[in-house]
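Complex shown without one protein chain; remaining protein chains in place.
After this line comes subunit A, so read on.
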Amino acid sequence: MEAKPSTANLVDKIVVPGDVVLDLSSMTNQTIKLGGGLRQECDSVSVIKAGKLRFSKPNKYWVESSQKRYVPCVEDTVLGIVVDCKADNFFVDIRGPTIAFLPVLAFEGGTRRNIPKFEIGSLLYVRVVKANPGMNPELSCTDASGKAAEFGLLKDGYMFETSTGLSRMLLSSPTCPVLEELGKQLSFEIAVGLNGRVNAESPSTVVLVSNAIMNSESLSAVQQKIMVDKLLQRIK
């Protein structure tokens, strides 16, 4: 039953699908930006995915949640796996609802003569350029100005899959506690995709790094430090 006071504010609370979070008829003359998890129905905004409702000034609302599948958004950097090569595009799997296309010319200095040859199964670090609903997303191996900027094939390393919430935590600034603690003792390189894929590269401790990252999902900062300390003691 809808027994809530009329000025209830659901920001920073957990919401489930169906909850109505904004009443647009009382907010005239404002532009509001809705992010993932929210949908406008006539004069109200309701939730379509369960999660925590977030608000960022001046006018952005979104629902933050962590899933094992990815919803493609423009300007996200993701790790994709090549599944097929066609004349114009590479077909790349980015863990979304549809396969994404990577045009063969979307590389720095890319012309018809120097099309890169990717084998099926190779891991690429790419950027999402177009993500329209109902269409296959388009990717690119260059940044917005056309430079290579670390995009492209990831040759070595171990790739593992996590949830999207964990990959956002790994990419947050200041550095997330598990990466900081690991970095104090070990040297490793990781490439984190916002679609939940992480590629870890390290001369001898790649399994420890990947286990530490996978275990840190539901731990608080202090617990992450303790967990990393325990793991590191094993190799001493």
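We take it that a contact is a pair of C-beta atoms (placed from the backbone, for glycine too) under 8 Å apart; a residue touches a chain by one contact, two chains touch by 3 or more; residues count from 1.
Keep in mind that, in the parts below, contacts and distances are computed from a predicted model.
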Among "TATA box-binding protein-associated factor RNA polymerase I subunit B", "Ubiquitin carboxyl-terminal hydrolase", "Exosome complex exonuclease RRP46 homolog" or "Nucleosome assembly protein 1-like 4", the UniProt name of the subunit that does not appear here: "Exosome complex exonuclease RRP46 homolog"
Among A:D19, A:E108, A:D143 or A:E201, residue touching the chain not depicted: A:D19
Where the missing chain touches subunit A, by residue: 1-2, 4, 6-10, 14-23, 39, 44, 46, 48-52, 64-69, 71, 97-99, 133-134, 163, 165-166, 168-169, 172, 176, 217-218, 220-221
